[in-house]
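This part shows subunit A:
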Amino acid sequence: MRLFHNYHYAAAMLLFCLGLHTVIVRRNIIKKLIGLNIMETSVFFFYISLGYLDGGIAPIRVGGADPARMVNPIPQALILTGIVVAVSVTALALSMVILLYRQYGTLDVDRLMREEEPEAVESGKED
Partner candidate 1 sequence: MGAWRHFPIFMITVPLLGAVLLPFLGYAKERWVPYVALLPLGASTLLGILLIGRIPSGGYLSYHMGGWEPPFGIEIRLDYVGLFLMLVVCGITFLALIYSRRYIDKEVSPGRRTAYYVLYLLMSGAMLGFVATGDIFNLFVFMEILALSSYALVAITGNRNAVRAAFKYILMGAPSSIIVLLAIGLLYSVTGTLNMADLARRIAESGYTEVLIVSYILLVVGFGVKAALFPLHMWLPDAHSIAPSPISALLSGLLVEVCTFALVRITFSVFTLGATDLVMGTADAVGVAAAAAVLYGGIMAILQKDLKMMIAYSTVSHIGYIFLGLTAFTAEGLTGAMYHMLDHGLAKACLFLCAGNFIYMKGYRRIEDLKGAWSQMPWTCFAFALASISVIGIPPTAGFISKWYLILGNVEGGKWLYAVVLLAGSILAAVYCFRILYYMFFQAGKEGAWEESWHDAPPAMLAPVWVLSLATLFFGVFSSLLIPSLLRAAAYLL
Partner candidate 2 sequence: MARDIVAGIFCCTGTFFFILGTTGLLRMPDLFTRLHPSTKCDTLGACSVIVGMAVHNGWSWDLLKLVFIACFLLLSSATCGHAIGRSALRRHIPYWKKKEVKEDGHGA
């Protein structure tokens, strides 16, 4: 059964679904962001597993290391980019959370989004 052989990928996919579930269901916006980060981490894990090689070694050519046994360097290089992107998005989202909490005094997404929804036109007019 390929599924059990590819258990790394399966774990990554399950983690992805777990993160998406957190993003959809949780009402606290910090927890939503945690879910987002779980999703991101799962994808990073998936990529790194793609580069895995049975009995592989690090792709650093020191002391006559055999290139045929080295693991795939591309996913690692890509994921460095992915991590940076994830950090950037998280930083921006958190700074927005700071501002939202200051202005609304709540972290509950339902209350945040519902508040003043009908008056949006009026309140927009002032500024």
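Methods note: a residue touches a chain if its C-beta (ideal position, glycine included) is under 8 Å from a C-beta of that chain, and two chains touch if they have at least 3 such contacts; residues count from 1.
Selection rule: all candidates are chains of the complex that A comes from, given by their letters.
Worth saying up front: this structure is predicted, and the values here are computed from it rather than measured.
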Only one of 1 or 2 touches subunit A in this complex; which?
-> 1
Along subunit A, where are the residues that touch candidate 1 in the complex?
-> 16, 20, 23, 29, 32, 36, 39-40, 43, 46-47, 50, 74-75, 78, 81-82, 85, 88-89, 92-93, 96-97, 99-100, 103-104, 109, 112-113, 116, 120-121, 123-127
